[in-house]
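To keep things clear, I will list the structure first and then write my remarks on it.
With one protein chain removed, the remaining protein chains of the complex are shown where they sit.
Lettered A and B in written order, each chain numbered from 1.
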Amino acid sequence: MKHAFLGAAFAAALAVPAFAQDYTIMAPANPGGGWDGTARAMQEVLQAEGIAPSVEVINVPGAGGTVGLAQFVADSAGDPTKLIVGGYVMVGAILTNASPVTLADVTPIARLTGDTQAIVVPAASDIQTLGDLVEKLKADPGAVSWAGGSAGGTDHITVGLLAKAAGVDPTKINYVAFSGGGEAMAAILGNQVTAGVSSVGEFAEQVKAGTMRLLAVSSAERMPGIDAPTIKEAGFDVVVQNWRMIAAAPGLSDEQKAKVAADIEKLNASAGWTSMLETKGWANTYLAGEAFDTQLAADIATTETVLRDIGLVK
Amino acid sequence: MTKGIVPERRPRGAAFVIAAGLAGLAALLLWDAAGLKQDGGYAGVGPADVPRMIAYVLLILSVGTVVAGIKGDLPRPPRQAPAPVLWILGGLGAQLALLHVLGFALTGAILFGCTARGFGQKPLWRGLLIGLVLALVIYGLFDRLLRLNLPGGPLEQLIFGG
Partner (left out) sequence: MDSFSLLMQGLETALQPMILLYALVGVVLGTAVGVLPGIGPALTVALLLPVTYGLDPAGSLIMFAGIYYGGMYGGSTTSILLNTPGESASIVTAIEGNQMARQGRGGPALATAAIGSFVAGLIATLLLAFLAPQVVKLALSLGPREYFALMVLAFVTVSATFGDSTLRGLTSLFIGLALACVGIDGLTGAARLTFGVPQLMDGIETTTLAVALFAIGEALGVAAMTGPADRLHRVTGRVSMTAQDWKRSWKAWLRGTFIGFPIGSMPAGGADVASFLSYAAERKLTKHPEEFGHGAIEGVAGPEAANNAAAAGTLVPLLTLGLPTTATAAIMLAGFQQFGLQPGPLLFITNAELVWGLIASLLIANVMLVVLNLPLIGLWIKLLSIPRPWLYGGILLFATLGTIGVNPSPIELGMLILFGLMGYGMRLYGYPVAPVVVGLILGPMAEQQLRRALSIAQGDWLTLVSTPVSAILLTVSALFVVVPLVLRLMGRGKVLAAVAGDAD
């Protein structure tokens, strides 16, 4: 612990003043969700690796993270010790809820992890491939019911993008929003719906056990160890990543921002973080600096278009 | 209320206030529902339908309350002392207003002291003092030990450090 601390301090000395600062990470969601998990994982590794002496996590749940975001912007401006976890879901939620506070009001630091979306059908279904499913969707969009998370969330966006790519009117999709992953999964396993959308990780064990059939994944390339084509390969130009990021407070000086970015970079480079991601089953999709800013802007633009197409944003 | 007084079965003014409140709540629901996009999708039941239904039932209940009020069918509350209620509400209000300035322990002490005062405990400072000790113990236990995030103020900084 002590030498790790010294090492970290030494590394930090290269760019910024050499001191380790405490952090308070806001998880804009209830305990138990992905953002809360990310925040608590960061808390553990930041402390264990000696990057920060003391890290606190606070939960401000509500409305796809927009409640927490609004509070974060209001309370933390100019405070370099305050961080907030966010992600792709927030991008959609800001738009559908017409949130007055957006990601432009915080200082995004880096993308940390990401989930790939998966499209599945119950094992008992006669649908074998994504092509079969899209055929059904074209024939009668209402007859294909989709189970997934909250309206306007990543799952909904994935279905909307797929419909659009397949030439089906996105406003006609029969998307059934469930609260919480467990309930949606139960509906798929119980053969209550035609198909389901969620993260690959959430379905992986079910697919392995043969209770669900994995039709396609939303990544750009095939995923190692997952026996399914990408949506792109199946002929529809859709790539979705449900990423999670860390952002700092608005109104930071360049030095303050650099210090936070350096700490997060150290976190990402640490052995503790690598093994944490492994146990949690999260992919490391670390992206920082200008590359991340560009990516973020592109994601916001695509999301806005598709939410308009689905009819969730006027 | 203008007619002859029948003891115990007198029309009750409070019933009309309650009925008006219910009707107001119903009106609020209907007004809000009118502003929603009626988008039932494949279900045919949209986000505005259930609030509307609830509003209609509230209107019926409002009429029922008026009828009950005319019949005098509402329990008569015992005499109420307003001072204790104001003390407690004052304590809660002070906590709401000052929480982020003074921190958990000091506002907790004010709430505790005001409540005790509302229940007839004098002098006020004793309640405040006991409340302060209790709130500090709670703060130490939950914020410091269990890391439940409670807003700290100058006093917490002084005692427990940054």
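Convention: a contact is a pair of C-beta atoms (placed from the backbone, for glycine too) under 8 Å apart; a residue touches a chain by one contact, two chains touch by 3 or more.
This structure is a prediction, so every number in the text was calculated from the model and none was measured.
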item	value
Hidden partner chain, touching residue among B:Ala20, B:Val57 or B:Ile159	B:Val57
Absent-chain contact - pick from A:Ala77, A:Ala151, A:Ala165 or A:Met223	A:Ala151
Contacts of subunit B with the absent chain, listed as residue ranges	14, 18, 22, 25-26, 28-29, 32-33, 36-37, 39-47, 50-51, 54-55, 57-58, 61, 64-65, 68, 74-75, 77-82, 84-85, 87-89, 91-93, 95-97, 99-100, 104, 108, 111-113, 115-121, 127, 130-131, 134-135, 138, 142, 146-151
Positions on subunit A where the hidden chain makes contact	30-33, 36-37, 40, 44, 59-63, 66-67, 70-71, 96-97, 99-100, 142-143, 145, 150-152, 174, 176-183, 185-187, 189-190, 192-193, 204-206, 208-209, 211, 279-281, 312
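Here, only the chains that are shown with their structure count from here on.
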item	value
Centre distance in Å when subunit A and subunit B are each reduced to the mean of their C-alpha atoms	37
Touching residues on subunit B, where the partner in the complex is subunit A	37, 39, 41-42, 147, 149, 162
Residues of subunit A touching subunit B in the complex	22, 24, 56-58, 142, 145, 174, 311, 314
